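Below is one structure, written out as structure tokens; the observations come after it.
Just one protein chain is left out here, and the rest sit where they should.
And then subunit A:
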Amino acid sequence: MRFGQLTYDLSHLLGGAVLLLSFVLLYQRRIGTVINAFAMQGMVLAAAAAWAAHAQGVPGLYLTALLAFGVKGLLIPFALHRLVRELNLHRTVETALGVGLSMTAGVALVGLCILVTLPATQDARLLSRESLAFAMSVVLLGMLMMITRRNAISQVIGLLSLENGLILAAIGVTGMPLVVELSTAALVLMLALVAGVFAFQIRERFDTLDTGSLEEHRGERR
């Protein structure tokens, strides 16, 4: 498999689009747009999974694609939009780090991923190794987003987008055993997390979704 072949080109295009949307998540300040960008990333990921299912001949990955589309593209964004509307959250996201600085850090992280993964995976097949660079960048950008946002919903979206990176890695490795089971299990974890946002009723308890205020409830301060 090499550059110029459809399989290779298309999976790289989709992987690159997922990464690009991670950058969009990083610089958006309005919470509604952040949720939309995340929905978009979920849908592109679903397309990438479906293409991997076709290219690798693993029908199970269609299930992963379907779940990614339904849950990350539609269900979770819908639920989060409703939460934002119901709680009437201030729509602008407070960032702990300026947009320019986060973007610079993001680019540096992607550079780091390429430097680390490309020499590391020389034995592996070409497709696997370059999609690993994409996937690892998405994982690290998700972590960066969790660090730079102070708002609980944005932090959850950061973790969700980190998990998109995991799925991208898993579908990029040809012949990965249990890939469908593992990606579903990871999705269950993320669903539980979103359920946690609702169940813990952070707004009602703490009056704001700013996680900084959670600190006051550490048992030790009482």
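Note that in this section a contact is a pair of C-beta atoms (placed from the backbone, for glycine too) under 8 Å apart; a residue touches a chain by one contact, two chains touch by 3 or more; residues count from 1.
FYI, contacts and distances are computed from a predicted model.
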| item | value |
| --- | --- |
| Record-based protein name (UniProt) of the chain missing from this complex, from "Multisubunit potassium/proton antiporter, PhaC subunit", "Hydrogenase 4 subunit F", "Polar amino acid ABC transporter permease" or "Putative transmembrane protein" | "Hydrogenase 4 subunit F" |
| Candidates A:Leu63, A:Leu97 or A:Met176 - the one touching the absent chain | A:Met176 |
| Positions on subunit A where the hidden chain makes contact | 116-117, 119-125, 128-129, 132, 135-136, 139, 143, 146, 152, 155-156, 159, 162-163, 165-166, 169-170, 173-178, 181-182, 185-186, 188-189, 192-193, 196, 199-202, 205-206, 214-215, 217-220, 222 |
